[in-house]
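A single protein chain has been omitted; all remaining protein chains appear in their positions.
First chain written, first letter: the chains are A, B and C, and each begins at residue 1.
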Amino acid sequence: MKVRVAVNGYGTIGKRVADAVAKQPDMELVGVTKTRPNFEALRAQAKGYPLYLAGGGNREAFAAAGLSVAGTVDELLRKVDVVVDASPDKVGRENRTLYDAAGLRAVFQGGEKPEIAEASFNALGNYTTGRGKRFLRVVSCNTTGLARAAHVLRSTWGVDHWEATLIRRGADPAESKKGPINGILPTFRLPSHHGPDVRTIFPDLSIATTAVVVPTTLMHVHVNHVRLTKAPQDAHEVIATFRRTPRFRLFAAWEQVEGTPQVMEYARNRGLGFSDMMENVLWEDGIRLDGRDLYFFQAIHQESIVVPENVDAIRAMFDLAKDGPESIARTDQSLGLPGP
Amino acid sequence: MKVRVAVNGYGTIGKRVADAVAKQPDMELVGVTKTRPNFEALRAQAKGYPLYLAGGGNREAFAAAGLSVAGTVDELLRKVDVVVDASPDKVGRENRTLYDAAGLRAVFQGGEKPEIAEASFNALGNYTTGRGKRFLRVVSCNTTGLARAAHVLRSTWGVDHWEATLIRRGADPAESKKGPINGILPTFRLPSHHGPDVRTIFPDLSIATTAVVVPTTLMHVHVNHVRLTKAPQDAHEVIATFRRTPRFRLFAAWEQVEGTPQVMEYARNRGLGFSDMMENVLWEDGIRLDGRDLYFFQAIHQESIVVPENVDAIRAMFDLAKDGPESIARTDQSLGLPGP
Amino acid sequence: MKVRVAVNGYGTIGKRVADAVAKQPDMELVGVTKTRPNFEALRAQAKGYPLYLAGGGNREAFAAAGLSVAGTVDELLRKVDVVVDASPDKVGRENRTLYDAAGLRAVFQGGEKPEIAEASFNALGNYTTGRGKRFLRVVSCNTTGLARAAHVLRSTWGVDHWEATLIRRGADPAESKKGPINGILPTFRLPSHHGPDVRTIFPDLSIATTAVVVPTTLMHVHVNHVRLTKAPQDAHEVIATFRRTPRFRLFAAWEQVEGTPQVMEYARNRGLGFSDMMENVLWEDGIRLDGRDLYFFQAIHQESIVVPENVDAIRAMFDLAKDGPESIARTDQSLGLPGP
Partner (left out) sequence: MKVRVAVNGYGTIGKRVADAVAKQPDMELVGVTKTRPNFEALRAQAKGYPLYLAGGGNREAFAAAGLSVAGTVDELLRKVDVVVDASPDKVGRENRTLYDAAGLRAVFQGGEKPEIAEASFNALGNYTTGRGKRFLRVVSCNTTGLARAAHVLRSTWGVDHWEATLIRRGADPAESKKGPINGILPTFRLPSHHGPDVRTIFPDLSIATTAVVVPTTLMHVHVNHVRLTKAPQDAHEVIATFRRTPRFRLFAAWEQVEGTPQVMEYARNRGLGFSDMMENVLWEDGIRLDGRDLYFFQAIHQESIVVPENVDAIRAMFDLAKDGPESIARTDQSLGLPGP
């Protein structure tokens, strides 16, 4: 029997998770919620996803737009086994009470504090921890990117210490009200919250992160310096190791992918939904090994990287796969992500 | 029998035209050309498009990248009936000699001067003119957008005079070397070349255009003021007329599409290849009628708007459809563009 | 005896007006107000401008920052003849009651509605109207730019009709929270409010304006098409006329000022306070005359263009000059603006 899934909040993350859930043979997308009609609601309808009224939603507004509403969020919650909460930051916290009262399981996003769930989750990092849990929190885009890479480095060579500078995009492509237009904004919380957030997945990881915000909409870029426990033989060994891990895409020099503009162009060329890039992006030329010191850039597509993680979180909760690698392989195949 | 098509130059326009040609039941994509291997060449191979070496291309470079090369551009030209020339601006002019010598027909892009072809072409505007021609030139993205709208306005109410300000994107999304980063650059050729270019389609159209360049990569926006010959009854008549014309997408206020960031987000939601938006984009709230004076905004996706036009140009050349509307309907259906 | 002036609100406009007032021999800057200490408050102190606590200001916060506070805004108002209200948009309206109760004159900014004052004001446009008024409103940056140009064209050749497209900067240089980062946003109020606002200066002017917002911080650019009543002899006559009008700077081709980035670089080179550019900026190559049809670009520095206008507004109110030209000449000389 399929796990019945609701997606509460059909915005940047919600619409992607809805698509991903709809593609899983072991899951059923029962419905999605919106508070107001807009072009995304139109898309939900075109996709055949039943639309439910969230929060202060107004049924007449949907009717005026020619959009059918299948019911309220409360009605939706009665029809499902689990909710993926993709509501705006901090709203998830309020929703938790609702889910709890309805006896539902729920997956929250990384904009919520870790305390919202029994555990924070990353498929490569701690799939097993998620098993059987009622409330999981998929860590944020930057943390997911760090956790994936941490999994690779820890399990292969060990990590003594990690320093990362996060160069964050100022706004998502469709957020036209947010800046900066011209300038660099340091994040004065030093170290940034990302390090502690990675430790919700790997509690013993020594990591310090620093963040700045820059005027771009495409991707974040991480500049990493990792002191490994054991030295890899050479950079090729590092490259080969990342290459055989799912959810990593390494660009070779001849591909002429100079930065995030070309990464996202590659993603458009590849043609997954929304022209997304769900993998950690690394460049072979952007990896340098100096003994045990590993330096590497990675780019993170803030809109989509957590999407497969949400699917795996559901699978872990309901124990639908024998282990993380199996869940990841099934998720990735369904989403069109290349196998390692 | 299918028309055999080569696409010479597999960049921003070429890769899109190749995809479009490959979807036409009356055409066969025989091959595409590249001078150097890169992530786009990889895509061509993944799509199964035979890759031919263009210009100064180096076969070893492709081999080193693991890409198969089917031959040289000269070999490709011997296998086809027509070439779509999507080489960089001004290179098409040199290629013309080649095509002529090979006795081939060819479609050029708007970066070339009108003199390169027997006629300039726009499917809504002058499909019939293209019939049987050996050399056609699909007008540029901005001119295509203006010509489509001119077709609607001329054929419905007549156009006495048109003034347009073109707010142009500084670079395409993947062109990371081009600016400006911060600033507005007026184009001091006054009026801009776009007006005369529209007259290659409608020789008697009275139109004056002015252009500026701004720091964005997504779309151009045209601010139009048209003095019509006959007054429409009201703005609703104008909206309804655009709505029933193919290759126009009008956004209603409730869709909450505030500008080009949301238009391109809509395009990603819709899911055509490359997240493209091949239609002229208008906003219902961005249309105002004052007697015979019509004001409207339209946004033009510079990367994709000419793609269906290239397909129609081939069809006109070989007389594969009974008229423009039939060709347009067939092209649009194959590309997934909604009918009017 | 000097007119005693308070500047209420020491932000983008207020700090510039304060500097300008401080340079007038017939005015005395009595004080400026701030609600919170910041680097601008520090500058006021360094300049020797007495700082008064505005609105909900907290005296302890200033003390902690080592800034002296001379009193409250109410105390300041008791010491002056006139207030320049440079508070945020819409706050001026509330302040008006205060000024009225105190029996003070006041100059408001263009972010307020025209009704706030007895008249809207532009020095070239309607200096005489301002004479003796108690409440004046200096029109906004874009409107000031249009009004200045309208003055020149109306008084020389007459204006039958004017169409302007306003390409607006998304945020000021220091407003790092505002976007858009990448995209063009049409203003769906058609025509935009700028046309009617120019008519607060020239009630009989036929003008229609359209606006878009783009990702830049430097300047607005206006694309103008004016049908004149009488044809100038040639473009040189137009250029010469603008050149001999104060508050216009025309760039010749050899100066190599390609757009707003170079205009603002010119301003930094010139070295007025804040690297400001208080004149309407035109390009000789950006002027085209076709009979009675005049096309021209002009760039408007949103932060500073209204500064001299505020000074002239005070002078008009108190009848400190025999006419507009005299006031303008005195203001411009004091500010270091070149005479025509």
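We adopt the following convention: a contact is a pair of C-beta atoms (placed from the backbone, for glycine too) under 8 Å apart; a residue touches a chain by one contact, two chains touch by 3 or more.
Here the structure is a predicted model, which is why all the values come from computation and not from measurement.
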Of B:Gly11, B:Gly55, B:Gly71 or B:Gly179, the one touching the omitted chain in the full complex: B:Gly179
Sole contact to the chain not displayed, among A:Asn8, A:Thr216 or A:Thr331: A:Thr216
Hidden partner interface residues of chain A, rising order: 163, 165, 167, 169, 180, 182-186, 188, 190-191, 208, 210, 212-219, 221, 223, 225, 258-261, 264, 283, 285-288, 295, 297, 299
Sites on chain B contacted by the missing partner chain, in the whole complex: 170-171, 173, 175-183, 185, 215-217
Interface with the unshown chain - residue positions in chain C: 15, 36-40, 42-43, 61, 64-65, 173-176, 181-182, 217, 251-252, 254-259, 261-262, 264-266, 268-271, 273-275
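Note that in this section only the chains that are shown with their structure count from here on.
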Centrality ranking, top chain (CA atoms only): B
Centroid-based (C-alpha) most distant chain relative to chain B: C
Chain copies touching (chain B, chain C) - same or different residues, decided at half shared: same
CA centroid of chain A to CA centroid of chain C, Å: 47
Distance from chain B to chain A - Cα centre to Cα centre, in angstrom: 35
Inter-centroid spacing, chain C versus chain B (mean Cα positions, whole Å): 42
Residues of chain A engaged with two or more neighbouring chains: 173, 175-176, 181-182, 217
